[in-house]
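Apart from one protein chain that is not included, each protein chain of the complex appears where it belongs.
Here the chain labels run A, B and C in written order, and each chain numbers its own residues starting at 1.
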């Protein structure tokens, strides 16, 4: 973990609420090792209404350009402030934080990565790492409309992309859990990130199929590195910190399906 | 008084600590009548350390361009935030606030306007208005060094400019109260704005010469429009609000010279 | 459109949004910004029997999301108020109410008596919680006994709506609220400012002439909300919620924990039109959520 100033290299609107922000360390040092599922804590110091840092997933790591990507959805003052930062400006991050999705060692397993909304953020980096390890990856991404399915071209580099949209403007009409894929294909691992109801539904499908499932939680955090005990999730092992023992949990550990 | 959004038209560094910011009403309406000595309350909404508005004098009113000028010195978080605003951005002002320097009716009086540091801000507008009424105006501006004497060309349009600098890099070396002008010329009115010690010294000289003197105070303000009673100055008429019964006071009313 | 009117003792406010004493002058200061006819009421500056010059400058220090003040009840006294200010403000199209302050019980009583005679003065707010005057004020509000005493004494001379304004600088605010309810208060308003302090590290001096002062603004909202919630579960009279209210969300929060009306204070300095925006925001909220009356929201958040 480190506290580091980054320079904003680019800040691109992907749709009306989401921005892709690429940053590089201000001191030009190489980015440290990072795992898919990990996140950063962003200092928000230009918004009077915001006091704490804001957790944002690592969307992608571009080692060639020494760039970290953050995909940010504007939901309140903090994310709006982050999204307002212009190229050349500084942003301070604590990173890398949290555990990561399990990356099994070189077996030829099939992975399904299910994301909804901005919850797709960590799945790009995850897909890339799984792909690099030779696994076969299917992405199943959902949104209200085609414009909500972000970074499609990037996802397609690392696997096959399936989509659902509520208005049917892209992929199958409906929610991710209703995609025909669930009937057609079998997977060895299912990883998911998105709204809690979506993840619960995905975990349920996974359990029905006897497939191990990992989900990335977005509990409210004060510190992000295990000091405050505010972000706990009730698990079979008691209250665990989402920021250090998560954000990724095997869904069997969670009380969701009880 | 009104609460109005303005658009920043330009933001120019006059030296390393002072910026001239020109703004125009966002709704394109004509600026209301304003008097020299009046001020605005600037909303500072991008600095977590700043809660209240910040009072800034009306530096100049450009009726042709419908522009208001603010001359701002960066001394803390609030003024730094104001100075960071870029052309095109919005800034919210409450204005016009306060009383004004006395503008006598068309006699051929001689005025001396004495300013120090950013305290010269209201004197430009004042000089212009006096000049427009046909009065003869001398400006006596002081600073540490030549770069501290701001808006020289503007001042010279409305009167004769005399300067003092502590390092002698412009005008006479020393402080405004030591300028040779005091020995050479006689004035009918002396108006001053700057640090309190400077204004007290000027008021003393004025009293010695039996010349009426007005000073513009910079008391701490919470509201700026008479509601909080935080900005009081002890006067011969009791505690008066600097924001409504000032900021300009005849120095005979103040307890300074006791 | 939902109903916005609320009842405070015998008094009907056209909506729950009023202004906090000491932050809204005599209403007059805001005429350029606010149509007073759109407010539930205005609590004017703390008024004492005798005129007061208040404390020395500096009287104000900015703090994180708030400010300290040490105005010290500067006011021209009740006689001046009755003769010169009342005739002007009684024409305003809202309830103009006086915040009655003092340092002795006799002072409170005499001041309230003067005000009782005024036709268009439907209510007073008894300020037993001002931290900025040495001789008293807050002292009354920090013990059950003295809070009860001053309430009882004023009750005898003031037959109209009497609101008692409580100090947050206490271990158990509900206890004090119960005591003043027991003595016939028609409502309680809370909170007044928290006693605080600010220091200039470089100059090694206090920032206020009085060393300590009263803290207000959004910084105190979480504590004020909790206190309103505690008092709501302790008394049966209406509560006017105060503390850091800036927008309609804040106002709704106070109402949900038990306030029948609210006062907007310090934030008027930052946005002098805030009160009117809050009225509009509450109205929209009620429509959006299908409530017929703002009263239906009062205390909806239960233990």
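The rule we apply is simple: a contact is a pair of C-beta atoms (placed from the backbone, for glycine too) under 8 Å apart; a residue touches a chain by one contact, two chains touch by 3 or more.
Keep in mind the model is a prediction, meaning the values are calculated, not measured.
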- prompt: When the whole complex is taken into account, which chains on show are touched by the absent chain?
  reply: A, C
Task: Check the options A:53, A:85, A:128 or A:179 and report the residue that touches the missing chain.
output: A:53
- prompt: Per the definition of touch given earlier, which of C:2, C:20, C:128 or C:170 contacts the omitted chain?
  reply: C:170
Query: In the complete complex, which positions of chain C touch the hidden chain?
result: 63-66, 68, 142-143, 169-171, 194-199, 201, 204-206, 211-212, 215, 217-223, 225-226, 229, 244, 249, 252-253, 256-257, 285, 297, 300-301, 303
Task: For the chain that got dropped from the picture, name the residues of chain A it touches.
output: 1-3, 43, 49-53, 94, 219-234, 238-239
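Here is the rule we go by: only the chains that are shown with their structure count from here on.
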- request: Would you mind pulling out the distance in Å between where the CA atoms of chain A average out and where those of chain B do?
  value: 53
Message: Can you work out the whole-Å distance between the CA centroids of chain B and chain C?
response: 36
Centroid spacing, where centroids are CA-atom means, of chain A and chain C in whole angstrom: 47
- line: Shared-interface residues of chain C (touching two or more other chains) are 65
Message: I need the residues of chain B touching at least two other chains; which ones are they?
response: 50-51
